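My questions will all concern the structure given below.
Note that one protein chain is taken out, while the other chains of the complex remain in position.
Let's look at chain A:
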Amino acid sequence: MYDVTYHRAASVDDAAAKFSAASDGQLLAGGQTLLPTMKHRLAAPSDLIDLRGIADLVGVKVSGRKVTIGAMTTHAAVAENAELAKVCPAIVKLAGGIGDPAVRHQGTIGGSIANNDPAADYPAGLLALAATIHTNRREIAADEFFTGLFSTGLDEGEIITAVSFDAPETCGYAKFPNPASRYAMTGVFVSKGGGAVRVAVTGAGSDGVFRHEGLEQALSKDWSAAAVDGVKISADGLMSDIHCDAAYRANLIRAMAKRAIA
């Protein structure tokens, strides 16, 4: 790892000020992606601004069906939250399947979505749940937030403070994990609520997480695994890499969508 200057932020405003003062600053959340990237010398920020000490950014609030998760809440804390499991079990299951136990004790929801890895789990969940991403400047709808491969609607220096969503009537998540990394080779999150069905796919698209219109239309008419069989799933725009090709991923979308509904 190259030299870096470490700062611990006392508050969100303090983090924003420290970021502005740095020549090439980077916010540090759980560090489970950023630190390995820095160790590989694929990232070399001049300054790291650690958000770990900001208590306001940590915690899960469930009020009726309204869910708010602080940006620095770890995957383990989401996975272990009994109240959240009652209203939205799929997001709890999703968090409990990220990485491994030690990674889940450090990695955070804010860090995950700010990175927007094309094979990460949370982007699929938040997109399918029509979540709102809260920052220190504004609120961003998930549809506008996930803009492509490792890119988001965040402006320079903008800090995610929380995500919120209304727990749907029903939802589900299934992923086919890469056996080594546990990242999704394909993951599908389905949700149904308020008359609308949303289906988000991660790990498969060459431009990151996306909604699948064909599946959404079919499941709007018939919320069943059988309905998935009638949907044409194109391999166009899907990733091919050493793990599998686009056609295989197209089949995984179908298989994971069925498991997510079941």
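By definition in this document, a residue touches a chain if its C-beta (ideal position, glycine included) is under 8 Å from a C-beta of that chain, and two chains touch if they have at least 3 such contacts; residues count from 1.
As a convention for this text, contacts and distances are computed from a predicted model.
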| item | value |
| --- | --- |
| From "Acyl carrier protein", "Predicted permease", "Carbon-monoxide dehydrogenase small subunit, coxS-like protein" or "PTS EIIC type-3 domain-containing protein", the hidden chain's UniProt protein name | "Carbon-monoxide dehydrogenase small subunit, coxS-like protein" |
| Identified contact with the non-displayed chain, of A:17, A:103 or A:255 | A:103 |
| Contact with the hidden chain (one of A:4, A:17, A:43 or A:255) | A:4 |
| Chain A residues touching the omitted chain (full complex) | 1-6, 8, 28, 31-32, 35-36, 38-39, 48, 50, 52, 76, 80, 99-103, 105-106, 180-182 |
